[in-house]
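Apart from one protein chain that is not included, each protein chain of the complex appears where it belongs.
Coming up: chain A.
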Amino acid sequence: MGVTCVSQMPVAEGKSVQQTVELLTRKLEMLGAEKQGTFCVDCETYHTAASTLGSQGQTGKLMYVMHNSEYPLSCFALFENGPCLIADTNFDVLMVKLKGFFQSAKASKIETRGTRYQYCDFLVKVGTVTMGPSARGISVEVRPW
């Protein structure tokens, strides 16, 4: 039980994303957290294909497919305000089969990678958010261990 908190850490002024991440990790280590490994969370977007749009001219929906290394055997699919699906990793294969209905926007794949720290009763993950080759920001996730 418990609550997981994900927040965005602002980049320190005059420093790059990487440097800020290093700063944070150093602080954590000084606090006494133990490094426990790495983590990765990524997200892909899919548009509904134009052919499936009805004559009424519905706007295409966006679907997000996410993976989390904490749940290595699962796949999360969700619409923005809609339902969320937790599935097997075979879901990715299914998406390939559904190419006709959903088109992936490859350019918009976003992911966050970083290290895990265990601090007392908490698990702290500090990650660098990247989209393509460029780093966009820092994400920090805290949850009870």
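Heads up, the rule we're going with is that contacts are C-beta pairs under 8 Å (C-beta built on N, C-alpha and C of every residue); 3 or more make two chains touch, one makes a residue touch a chain; residues count from 1.
Methods note: contacts and distances are computed from a predicted model.
Here one chain is missing from view; checked against "EF-hand domain-containing protein", "Cofactor required for Sp1 transcriptional activation subunit 6", "Protein transport protein Sec24B isoform X2" or "NADH dehydrogenase [ubiquinone] iron-sulfur protein 4, mitochondrial", UniProt names that protein "Cofactor required for Sp1 transcriptional activation subunit 6". Interface note for the absent chain: among A:48, A:74, A:104 or A:128, the touching residue is A:74. Only one residue in the set A:59, A:90 or A:134 touches the chain that does not appear here, and it is A:90. Annotation for chain A: contacts to the undisplayed chain at residues 70-76, 86-90.
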